[in-house]
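For this depiction, one protein chain was excluded, whereas all remaining protein chains were kept in their positions.
Naming follows writing order (A and B), and every chain is counted from residue 1.
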Amino acid sequence: MTSPLLQVEDLHTYIGSQHILQGVDVEVPAGTVTVLLGRNGAGKTTTLRSILGLWKPARGRVVFAGQDITGWPTHAIARLGVGYVPEHRAIFRSLTVEENLRIAERRKGDFQRRRDFLFDLFPDLARLAHWPAGQLSGGQQQMLAIARALVPENRLLLIDEPSEGLAPVLIEHLIEAIRALSASLTVLLVEQNFHVARRLGVHYAILEHGRTVHQGRMSDLLAQPDLIHRYLGVTV
Amino acid sequence: MDRQGAVFFLAWLTATWAPPLTVAGMVATTQGRSVVDVVCAKGGTAFVFAGVGVLVALLLSVVLARYWPMPWRQWVERHGWRLWMLSLLMLMPYVLAWLTRSSACRRGPAFFWESIFIETFILALLAVSYNLVFGFAGILSFGHAAFFGLGAYVTGLLMKHLGWNLFLSGAVALLTGAVLGLFMSLVALRTRGLYFALFSLAMAEVIHLLARNRILVHITGAEDGFVFSVPEWINPVRHRLLFYYLALVSLVVAFAFVYRLILSPTGRVFLALRDNETRAQMLGFGPLGYKTFALVISGLLASYAGILRALLNKGASPNVLSLDFTMDPLLMTILGGTATFDGPVVGAFLLRFVEHVLRNAQFRVGPWSINLGEHWALLLGLLFIAAVLLFPQGLMGSRQKGQETP
Partner (left out) sequence: MTQGHPASPHRRAVLAASLFLVGVVVLNVFLFPPAQVGVILLSGLYQAMLFFLVASGLAIIFGLLDVLNLAQGAFFMLGAYVGFGVYRLLGEGLALGVRFAAALLAALLIGGLLGALVERWLIRPLYVRPLFQIVLTLGLAMVLREAVRTLYGPAGLIPIQPPAPLRTTLTVLGAQFETYRVFIIGMGGGLMLATWLLLRRTRLGMVIRAGVEDREMVEALGIPVGRVFTLAFALGSGLAALGGIIAAPYIGAYPEMGDVFLLNAIIVVVLGGMGSFEGTMMASLLVGLTRATAEQISLEYLDTPLLASVSILLIMILVLLVRPSGLFGSEP
């Protein structure tokens, strides 16, 4: 196995006075989908935000592509090629769909170059290009948030709870889209829905109370139903 | 434990005042003069006795508390320096009389200085009330002057035009303050921080504009304000010493009240709501009652300060309704320490005395002669910026950390 694209070591993060992350270790091998699993409040979202520098970690290391990026300003981390798809579809509601995509340009013309690819991947967005994004349906907003992260040439996507609140049909579409992406990208995915996670993830890491309690290959995890039941409360 | 504190405080008060009064009484009988004459004698002879009394009482209590596990030990440890300050302020008229070789209760230099202290007590009272809203409840208000000014206007106007007596007028003024606080809280509950600040600013401005305007000139005297006659027994010119103690006691009572309130379970909810409204709500504390409570209490205290101010000046001008009387308590609170108990009081003293000293100061820097008094507002602004940037905790902020502020 080659060295991982992203490596998180013993990450500790405080929010206010609360010690949310108490030692998270995650390895994200290049070119695959890694899923962060765990119950509500286990620290999955905080891990993503700490990687991006939206929370400043108090201890530990984040290494991306061989570079120690711990404590870097968020925009600098993003410019290394890290895309973020936050939970609750944080698109810019008052901007049009096209503006939402244009704003993600890191070099002039990024959007033009990617336009056909994106609109091919998410045909709805082409049709609604000039609508204010706030008027889109939940599923369309989620597609837009993902598309936005694809405008610049990113090497790693951090995707937070993409399937939350989506209808089953849309989830299928989403899974297809993420699979198509993972051919050329590395993805770190937070997914509450285990049935989605198991189909997408090649690797996994389970968090509990702000600590990594398990990580490895998804195929190994699926062979241990008791583990899944203990940490995720899901019966396979 | 707190009842013991109260008992101790009363005992301490008695110990402070009994010796000097006894001595004054003895001097009076041996010399065939009245006690008042002795107390008011030029140079404040009584000061010596009072001072000795206070020192003895304080030393006794502190020493006792230190070396024996007295029940009030904790109380002295917590309030020790406040006791020193309070005794100093109680003595201040005599110190002034002694320093200026004049009488503490008849016209003269000491008389003048007492009025400065009275003004400061009133401003400190206003700042304490402001801190309750801004510091402890976390509501930024730009309309605090409305409470203060209305207290002064309502009392004065009722007494002047309707001939009501002081207590009735004062009660109505306090009620007005409470009702205004209630009304403001209706908006405070519905809006985010800034909108409330602006709403309160607009409210205060409307009242200020109305008071200045010539439409109501027969009632309010418009720009010039009005004067009214104060009952003889409280006339600050004749009985300034009495007024001095009235203002001081008012401040102490207000301070103690806010102190007790914030350290009570109710006060903890205040702080919880200020720090994290959503979280406090999840614990089952709605902001409804608490924010209203804070604003109403604060309105009452500020109106009371306004009443004192009207009595002191025997009148009021629209100035008391202007933004100045919102900015002053705000700056005092920040300077002294937001959300601390002593902060607003310390801030008030600092600001008022720095202002008084600088008002008449002339400095020579090389060829330039600078009259700082003329540029007081400039200094005030710089102080504002410096306080916010450099001393975010205020003077008292770091001192009280972890000790009293929950």
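What we mean here is this: a contact is a pair of C-beta atoms (placed from the backbone, for glycine too) under 8 Å apart; a residue touches a chain by one contact, two chains touch by 3 or more.
Only a predicted model underlies this, so the values are computations on that prediction, with no experimental measurement involved.
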Q | Residue of B:28, B:327 or B:350 touching the missing chain in the full complex | A | B:327
Q. Contacts of chain A with the missing chain: which residues?
A. 52, 54, 73-75, 78-79, 84, 86, 90, 92-95, 99, 102-104, 106, 130-132, 134-135, 148, 152
(Q) Using the document's contact rule, name the residues of chain B that touch the chain not shown here. (A) 134, 138, 140, 186-187, 190-195, 197-199, 201-203, 205-206, 209-210, 213-215, 327, 330, 334, 374-375, 377-378, 380-385, 388-389, 392
